[in-house]
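Taking it in order: structure first as structure tokens, then the write-up.
All protein chains of the complex are present and in place, except for one that has been dropped.
As written, the chains take the letters A, B and C, and residue 1 is the first residue of each chain.
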Amino acid sequence: MIQPEERLAAALAALILDPAAPPARHIAVGAASPIPAAACWLVKKQGHPVRLSLLHKRHGNPFTEGSRELFDLTGQGRIDLFFLGGGQIDGQANINLIGTGDWPGQGTRFPGSFGSAFMYFMTPRTILFREEHSPRVLVPQVDNISAPGVSAPGVFRRGTAQALVTGKSLFRFDPATARFTLASAHPGEDAASIRAATGFDYDEPAQVAVTPDPTPEQLALLRGPVCDEMLETYPEFCARVFARKAAA
Amino acid sequence: MIQPEERLAAALAALILDPAAPPARHIAVGAASPIPAAACWLVKKQGHPVRLSLLHKRHGNPFTEGSRELFDLTGQGRIDLFFLGGGQIDGQANINLIGTGDWPGQGTRFPGSFGSAFMYFMTPRTILFREEHSPRVLVPQVDNISAPGVSAPGVFRRGTAQALVTGKSLFRFDPATARFTLASAHPGEDAASIRAATGFDYDEPAQVAVTPDPTPEQLALLRGPVCDEMLETYPEFCARVFARKAAA
Amino acid sequence: MTTAPPAWPSVEELAARIPDGAMVALPPDNSLPSVALAKALIRRGARGLRLLGVPVSGFATDLLIGAGCVAELQTSAISLGEAGFAPRFTAALKEGRIRVQDATCPAIHTMLQAAEKGVPFMPLRGLIGSDILANRPDWRVIDNPFAESGDPIVLLPALSPDFCLFHAVMADREGNVWLGRRRECATLAHASREALVTVERFFDGNLLEDERTAPGTISATYIGGVALAGRGAQPVALLDEYGFDAGYVAAYARAAKTQEGFDNWLAVELGGSEKAA
Partner (left out) sequence: MTTAPPAWPSVEELAARIPDGAMVALPPDNSLPSVALAKALIRRGARGLRLLGVPVSGFATDLLIGAGCVAELQTSAISLGEAGFAPRFTAALKEGRIRVQDATCPAIHTMLQAAEKGVPFMPLRGLIGSDILANRPDWRVIDNPFAESGDPIVLLPALSPDFCLFHAVMADREGNVWLGRRRECATLAHASREALVTVERFFDGNLLEDERTAPGTISATYIGGVALAGRGAQPVALLDEYGFDAGYVAAYARAAKTQEGFDNWLAVELGGSEKAA
């Protein structure tokens, strides 16, 4: 049985390795991101040379200046890829981590913007990731913009969203038109079910592909060496998805 | 026999403790400054609570960000007093550490400005110190300004020179008029000999005081515990002035 | 070889130095906040504090908000990590009991770096087009003077908290404190008017003398006071000394869903100590 999280990790890994995108030599992964972390480890365990900076690794944390060092690294242009989520994400790839309703989230308050208002501009590419795929999350227009999906000409920006991956599908993003295109639907979904679950308008090919399953080799890596690397930081995730518990 | 260096150290110590000046809670001492360092240690060994940051102390150097930390400390307003010298010093307290002649010192090149162009502005007071007292050093107008003695209104500046101490005398500086006044002449000098040795114009009281000798207590401190503290950083100075050698 | 520490103040005495209304900076839950000092502030009944998350906020901030100590919070995010949103923060925001100023992580670092350096501002890339910027009248956009053509860039003002509070592993007689790789607390200490620090233990020597301890040491120059507080970061992790107590925080998150639940949790937590009015 392939777990949904395993499929998502494999889909993210394929995006990381996309030969059409700028190279991902150094990827940073933020807090509470077990699926993106699994995708990065999968890429690495498949033998691709990539440096991973996992911000919430307790032992051997690579930073000696805390999170400032991550932002400085990114400012220097040394981080090639970052993952961002959003309480709301809209059709122009704007993300809202502040909250719904009036500023600063008088409806439902989200945790806050973290480094998104910087990272989204300063990494050559960003993969947007949110498991919940619903009209509540994927809205026509976010109530508050933590970080904009595209910028006016003249505003310094190294990159934009490459794609948006959810629990139902995978969208590609085109910064020139500031629109998403449905790239694939996960097994069990189709063009109509995705359209119904998505609050924003997007483009769609005549034939919607199915998001591929992880290969047996990928599954073996995920359940073995990838899980080994993640046990300390994400014990609950590893227990739930890989049925593995950390040694007491 | 009182050594000239001992007298200078005592004179500098008296300036450090000047009750009319802003308090000196934290003093930084730069490279190759044994006499100012001795004065600071003398103040400390006399029982006054003062923090000393000696930049060239090899063991127990207080900085873990190198000299940047000194400049940041000073920027924060945490350094109360600093010492500066100059290849040339003029009557407006401008200092030249660049060189004589055209920029950048086409005549005699000096080592360079170090941090003077920042420290002179950002410390509440600076004591100018130069042993050589001659028309060659104390000039009407420096050839190149490493750091200006006074600043135009509106330019951020925390302080100026408090005084200039040389091998022959002690001048006070008045930033309002941007002029020095002779405060005391060291034994063996008088108003006329100072005037002859000084290339810039300055004010002079009717009666010129004699720079006092160190007290016996001060001499005992200088030759004992002060020398102990300085042996590692300034072995040659300690051998020459205090006739003490570091243990092999 | 352990000897008795010098005559340090108690955690309560340290907390008493922080007046009501002060701006107090706290590192996040992965970077050594002093939970011991936060609890002492609650015990002394502090009011009107203006908290700063450096750059985000966690457990101690939610605790202080729940106890009514906080008037304002500037931060880039607040959460309890795996235990979810910060419940007392969310309630206080809804009820209009605290003023919230949203930032983004590198902006908070940058404002502190400007204070560390003694400059009135520092630039930062990004931010343009974010509603964070639109809601920060204290931040400015200028045209980069070094660019050939138009290049808007944000300038952030220097920010000097009155106090910062963190928990380190050890301190020596001079007041130097050692916190290993968590050197970001040094910038915080440099930028703050006073750093108040709790430590696990006394170090009988000079931390800056030894090449092995010096690089992880913050000089006493920046330290306003040190108090002994065993497990003073708990439930937060302290380097390799002890881990994050996820069960404790999850229990807190469940209890603090309501103010009543929070008050009961706090009464038990503060134990015999007199509770703030």
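Observations on the structure shown:
Going forward, a contact is a pair of C-beta atoms (placed from the backbone, for glycine too) under 8 Å apart; a residue touches a chain by one contact, two chains touch by 3 or more.
None of these values were measured; they are calculated from a predicted model.
Shown chains touched by the missing chain in the whole complex: A, B, C. Within the complete assembly, B:S146 is the residue of B:S146, B:S169, B:S184 or B:T198 that touches the hidden chain. Within the full complex, the residue among C:M122, C:C164 or C:A256 touching the omitted chain is C:M122.
Considering the whole complex, the residue from B:I98, B:L182 or B:V241 that touches the absent chain is B:I98. One chain of the complex is left out; on subunit B, the residues touching it are 31-32, 55-56, 58-59, 61, 63-69, 71, 75, 97-98, 103-106, 109-122, 144-148, 151-152, 154-156, 236.
The set of subunit C residues touching the chain not shown comprises 110, 113, 117-125, 140, 142, 144-147, 151, 153, 155, 157, 180-181, 183, 208, 211-212, 214-216, 239-240.
Interface residues of subunit A facing the missing partner chain: 26, 51, 53, 59-65, 72-78, 122.
The working rule: only the chains that are shown with their structure count from here on.
Viewed as a contact network, the protein chains form an open path, each link joining two chains that touch. Rounded to whole angstrom units, the spacing between the C-alpha centres of subunit A and subunit B is 59. Rounded to a whole number, the gap between the C-alpha centres of subunit A and subunit C is 29 angstrom. Among all residues of subunit B, none touch two or more other chains.
Among the residues of subunit C, none is in touch with two or more other chains.
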